[in-house]
Structures are given as C-alpha cells and as structure tokens.
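The chains shown are only part of the set, and none of them has been moved.
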Amino acid sequence: MTAAPLKITYREAVKQAIREALARDPRVFLMGEDIGRYGGCYAVTKGLLQEFGEERIRDTPLSESAFVGAGIGAAMAGLRPIVEVMTVNFSLLALDQIVNNAATIPHMSGGQFAVPLVIRMATGAGRQLAAQHSHSLEGWYAHIPGLKILAPATLEDARGMLWSALQDPNPVLIFEHVNLYNMEGELPSDAGAVPIEGAALRRQGRDLSIVTYGASLHKALAAAKQLAGQGIEAEVIDLRCLRPLDDATITASIARTRRALIVDEGWRSGGISAEIGMRIAEQSFYDLDAPPMRLCGAEVPIPYPKHLEDAAIPQIETIISAATSLVRPS
Amino acid sequence: MTAKPHLDGAHARRLLGQMIRIRLFEEKCAELYTRGKIRGFLHLYIGEEANAVGVMEALTADDSVVSTYREHGHALARGIAMGPLMAEMYGKANGTSGGRGGSMHVFDRATRFYGGNAIVGGGLPLSVGLGLAERMRSGRGAAVCLFGEGAVAEGEFHESLNLAALWKLPVLFVCENNLYAMGSAIERTESETDIHRKAEAYRIASQRVDGMDVVAVEAATRAALEHLRAGEGPQFLECRTYRFRAHSMFDAQLYRDKSEVERWKERDPIKRFADWSVAARLLHKTDIADLEKAAAVEVDQAVAFAEAGDWESVADLGKFVLMDKVPA
C-alpha cells in the first residue's frame, strides 16, 4: 500500500532523495560548488547544510577536477560521495578524472577497487544560457565503458534513482535536465528507490516507437497526444538509463510498431540517437517498415535568443512532423 | 614607477562619466530583465565600476581584453558602443555578437575585446595566447585578462600564470576580488586568501589596489603596463572590490548579511569619486548632473536601438559554425 500522493516538484524529489540518502547512510556526503550556503545553483540542495552540517554538505572551491577526483578517491576508500557538478558544461574540466580514473581503475586494478561514486549534474538547453551553458552531453558520456549514465525524466525516477545509484558499486552519472526542476506532479510520500536499469514504456501505440529520455520525454508525450488526434498512435519509450542501454524494450516495441523515431537534444552526429538508431538497424532491420529516423539538436553551439534556441532543439511540433512523415511519407 | 596620474577636469569627467554610464546601463538591464526583455543569466557589475574604468583608461588600442560573464562594465569602458551592447543583451541581430551571445558573451573585434566567457577561468589560457601572439609579432600590445577571485581556484589559473611568467609574455592579469564566488566567500574557497601573493609563487610582480577607487586602479594599471611594456613579463593586479547586487538574477543572497552590503555601499566608487572630484574642484556639481543626464539619454537610445533591432533569421542558425574565412 502506498501513501497518499503529494504534489511536489522534480527539484523537491531530488532533494528528498538526497536527504534520505544522507539520513540512511552515514557514508554518504555531498560535495560541490555552492551546494551549501548558496543553496545550490538550482536550489536543489537548499537547507541541507543547515540540516546535516558542514562535514557532510561540503561547499567546494571552483576546482572541478580536484573535487570530482576527490570524490573518486573517497569512494575508493569506502565512502559514498554524491558529487554535484553544477552543470554538465563544467564537467569537461573534470573529464580526465571521470574517464581515466573513475571509469578505468576498477578494470585496470583487476577488480581490486570499486568506485561507488554518484555524480549529479544539470544538463540541457532551454533557459537561454547560450553556448557555454547549454550542452547536452549525457549521450556523449554514454560512450565511456565503466560508467553508468542515468537521465531521470519523471518524479519517480528523480526520487528513486539516487538511492539505487548509491548502492551500485560503479560510478554513476545522473543528468537532471534544467527544464525539469520546476515540473510538478504527484508522488507518494513514501516513494522510494527504483531500479536504475531498463527503459520504461511511457505510452503504448501501434504506429511508431518514439525513443527518448529526459526533458524530451515530455515533449514526446505531448506530441503523441496530438498525433493521436490525427490517428497516429505513438509508443513512447523513456530510456531512463543511457548506459547500459536497454535493447530489449526498444526491440520489442519496434517489433510491434515497425517504425522508430529517436529524439534527443544533443548534437546529431555521434549522439546517443545514432547509437540507438544503429542498434535498431542491427537488431530490428527486418522488422522495420521504414528507415529509423532521428530528431536531434541542431549541430550548432546553442545561441542565446529564444527563437534560435528553440529552433536548435527538438520541439513538440518538430516531433509531430517527424513522426507524421515517418508514418505517412508523402 | 608611474606616479598617481595627475588628474585634470577632463580626465575626471571621463572617469566619472564612464562609471555612471556603466551604472545606468546596468540598472536599466535589471529593469529590462524583470520585464522579460533580457533573459538567461544576467550578472551585474554594480559596485565594481571603478575597476573596469580604471583599467581600461590605461589601455591603448593595441591592447586586447579577455573578460568574463560579468563583462558589461569592461565592454563599455573599453569603448564598445552602448547600442550594440544593449542589443546583444536582447539577443538582437544588431548586437555586438549578432545577438547570439547575450549578456555573457560580448565580443568586439574592433576594440580587441575577446569576449565574455561563461566558463570560470576559461579566458585565462586565451589571454596567454594573445600575449604570445603579441610577443611573437613584436607588437606593443598587452593582453589584459580580467577574472574574479573565484577563478583563482581553477587549474587554468595556475597553468596560465606559470606559462605567461615562464615565457615572460605581456599579459596583465587583473583579479577582481569581490570576496564572493556566487555564494562562496573567499575564506571558504582559498587556503591562502591573500590572492595577490599567489602571483609571487609564479614570480609575477603583483600589486593590490583599492578597487573602489578608480584613480588608484588606473594608476596601478599604468604602473603595471609600464613594467610589462618594458619587457618585464606578466603583471598581476588584485582589485579589492565588492558587488552590490546579487550574483545573478536568481540569487537569494543567503550567504551574506545585508549589513555587509550596506557597509560596502558606503564606499560606492561613483559617489566617492564624484564627491572627491567636486571637493578637489576638478568637477562642478552640475558637471555630475550633466554626466548623469547624458548617460540616461544614451541608455534610452541604446534601448531604442535594441528594440529596433531585428531577430536573426532562423535560417542562419548554422552560419559561422564553420567559418569560411578568417575575418580580416
């Protein structure tokens, strides 16, 4: 029996997850820029410093490489750090630590050391923050063996993935889309952990499968609703986890719908949609009635003005028209 | 060593006028932000104007400037026209960067303004390269790199200072130490809080200056540039300053006391320099009113310029992702 659902934001769901982790496991602590006194760039961690104190809520200097690396070391030594890199844009400064240490040491040491580290970061465009603050690189990170890559799109996942990620012996990167923080919905007050593997079928349909994740999931669902009005029934898959990918759910869906549209905000060439599309081509080739299609971010540094930013990433309308052209080619 | 610059009335008017222009421009930006005309991140420089104006006053056209996301003051003081700057804040095609950069990414080739940069510390290596280019071409220019004290913790600070010093490049590092990086007080981010002393660890000559005193900043900059142009290698300037406003428009300022802000406001660089100029009989009270009026008019014109600007066509979204030539 689940408790009564409460109205809550995605931001609040993440915060509850962090608070629960801190309360349940003394090895858990938080580290990142302005997570304490400032309350977090996106206000996710507001109040936690007061509640848990400075030892466990650690404001860091602007030193992405050092504090991510310190998180790796602390995890190797048995703690369970949650490192917040304020946004994915700044994570490039810590990439060497993530790739060459976190993702590599377990294998390279012959399994002697695990890196049970969670790194959270905000990702995505849509707030007119321009080229250096609007990257969508979660799909890019999904190239790295040794990492697990999560992209919670729903309140349940925002609330439930963190605890599972902390139980995982591997470095887990959680990408929270900036445009989701204010999203409201209902969540049972006793909502708990959810598994961090497997995709979720968020909508059933028969005419095409829309494969997506993160903020684009909600655009895809809105598009699917409108498409239904036109007689096109889209199945919508939320990947949830970008590494490892859940091939089975995708393959099964395409066996039903025979058409695939993959949607992500990242740059098209070499993005996660390419991987998914190629897997579909490899595994579902004979099930397909049409070539797999993808709708991605334009291959440009994201510009500041709203009309250009909007034009640079998938929107409900562009999803609808892509889906329509896939199902009803002219 | 250059002495404190001998100020005449014209000089005082210029310094004060620049500071007032910046102040009024930014107050207007804040207003336009609440009206939704400016979006994204907006970082105001209010309270810190003396740094930009003092530094830029000492530069020549040969010098180049590398800035941060808090760069409106730097841009205006460097000579970028207010209209295109405001249009950039709007994201209009008649903005300095064609509207693509917005508040954090003002670029201007004509004044060798190598950009606002929204990655903390991201501009430091660029300035080393600009200094290197100057050196390799035997130019007379300096590369002036402005950054906040928060950037000092980044590895780029360390690598850049070492490289500039090692190669004796003409780079002037200007650290605008406003005591906070977002909500992090410097005591909470640096084990050694006396920043200008860090420069010594690279054997870079450094000065600390009162960043609320435009004349002091100008004098220190001139002194530094003199050493630099004499081939003595990079110079370091720490400007002790304070931002009166929030970090950005999203900041509830939980991390500092109102009283602290009020104390610093008593040292408002504009009021202070205006009072001093009047007391020193360099300016008349009416001069000040005139400057304020002129700046207000300029701001209004800048808004009108921005309002009148066009939006870049969506068809041009991909333009300049790859350049087809190096601009002359």
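Lettered A and B in written order, each chain numbered from 1.
Keep in mind that, in the parts below, contacts are C-beta pairs under 8 Å (C-beta built on N, C-alpha and C of every residue); 3 or more make two chains touch, one makes a residue touch a chain.
Everything numeric in this text was worked out from a predicted model, so none of it was measured.
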Using the labels on the shown chains, what is the complete copy formula?
-> A x2, B x2
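Definition applied: only the chains that are shown with their structure count from here on.
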Centre-to-centre distance between chain B and chain A (centres being mean Cα positions), rounded to whole Å | 36
In their complex, what parts of chain B are in touch with chain A?
-> 39-41, 91-92, 99-102, 104-105, 117-122, 150-151, 153-155, 181-185, 188-190, 250-252, 254-255, 311-312, 314, 317-318, 321
Could you pull out which chain A residues touch chain B in their complex?
-> 33-34, 36-39, 41, 59-66, 89-90, 93, 127-133, 298-301, 303-308, 311-312
